[in-house]
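== chain A ==
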Amino acid sequence: AGADLSVFDWSGYEDQGFFGAYMEKHGEAPSYTFFGSQEEAFTKLQSGFTADLAHPCSDAVRKWVAADLIQPLDPSKLTNWDALLPEIKEVDGIVIDGEVYMMPFEWGNTGLIYRTDKISDDQISLQLMADPAYQGKVAIPDAASSAYALASLATGNKDTYTDLTDEQFQAASDWLRSVHPNIRFYWADAGQLDQAMASGELELGWAWNQSELNLIWNEVPAKMMRDVDKGIATWVCGYVHLKSSTTPEEQIYDLLNALSDKESGKYIIESWGYPHANAEAFGISDQELIKTYGFDDVSSFFEGSLFFDAVQPELEAKMLKEFERIKAGF
Partner candidate 1 sequence: MTETSIIELQGVEKRFGRFVAVSDMTLSLRAGEFFSLLGPSGCGKTTALRMIAGFQEPTAGKVVIDGQDMAGIPANKRPTNMVFQSYAIFPHLNVGDNVAYGLRHRGVPKAEIAARVDEALGMVELGGLQARRATELSGGQRQRVALARALVMRPKVLLLDEPLSALDKKLREQMQFEMRHLQQNLGITFVMVTHDQYEAMTMSDRIGVMFNGRLVQVDQPAELYARPGSREVATFIGGMNLLPAEVRADEGGTLTVETPGFGTLGIAENPKVASRAKRIVVGIRPEQLEIAAERPADYDATVRGEVSDVAFYGESVHYRVRIPGIDAPVAASVPNYFHTVDHKPGDRVWLGVQGASVIDLGAEDKK
Partner candidate 2 sequence: MALSAPATLYVGLLVAAPLVILVAYSLWTQTYVTIDRTPTLASYREAFGDPLVRHLMLRSILIAGAVTVVTVALAYPIAYFIAFRARKKTLWLLLITIPFWSSYLLRVFAWKLILGFNGVMNSALLALGIIDEPLTFLLYNEFAVVLTLAHAWAPFAILPIYVSLQKIDPSLLEASTDLGNGPVETFLRVTLPLTIPGIIAACLIIFIPTVGDYVTPSLVGGSDGKMIANLIQVQFGAANNWPLGATLSLLAMLSVGFVAIVFVIGATGLGRRIR
């Protein structure tokens, strides 16, 4: 019964703390299949992979809609829709042409994590990544959009990141090229980055706030550079209803509503360190942690940070191509 519902998700999101209400009602967890990156997920879906729900981030939604992979959601069936943070509902890709395509779930930052025992707080900046002193001590994601987001921040073009002019694109590419000699590896999975930061192999890493917490929990002296002026990015991910879905709607909305419940939000905040889309979740969570993670002022994440919106298709293609060349040292 409950397991009939299939979810295509990031690995780890099968955590039953996320959907307690669903478990209560159906007695069984949905069945999960995992992907490692949004691109991988997209390729699989395009080649015929079927599921009921998938978990991309907002920047991918337009592309998925264009590829005819997802169907709109009915907000009236989303019981927690009104409780969601208003800033989030305005993010591009959640609603397209008046139709709700994604129910936001978790959000967070991509930022510069650094070893506090090697680099002091006042010393830290994105430009350090290109500093020859850090040769072999830097890692950035093996993902073009994330790399160009970083480069746009570093070259002062964060506002036009989704629609860079040719000169701006050139500047971003040049900047990435200047970082390339320092790169130990382009990370493909967060675990790889975490391990390398923990061991001291890396001192600077462009990564997600989950990594920051993972390091702190493992007692590694590291933290994320959170100063919006120095450069940080924000993203929102959520669940979309796939066209290939075969399970009755009711069951699908049961899961979506369980995921967006404030109890679920409390759980992800407290044990994963990710902020949740439900505004009420913050109130019922451990306030000590809320403060430590900087979630007491939610709006600060949105103002001034670079937001991961969908990049223009032609620009995206250019980024992908150029990024391959940069990685190869060209």
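Everything that follows uses one rule, which is that contacts are C-beta pairs under 8 Å (C-beta built on N, C-alpha and C of every residue); 3 or more make two chains touch, one makes a residue touch a chain; residues count from 1.
Candidate selection criterion: all candidates are chains of the complex that A comes from, given by their letters.
Remember, it's a predicted structure, so these values are computed and weren't measured experimentally.
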Complex member in contact with chain A (any copy), out of 1 or 2: 2
Candidate 2-touching residues of chain A, taken from the complex the two chains share: 37, 39-40, 42-43, 46, 63, 66-67, 136, 143-144, 180, 183-186, 188, 195-196, 199-201, 313, 317, 320-321, 324-325, 327-330
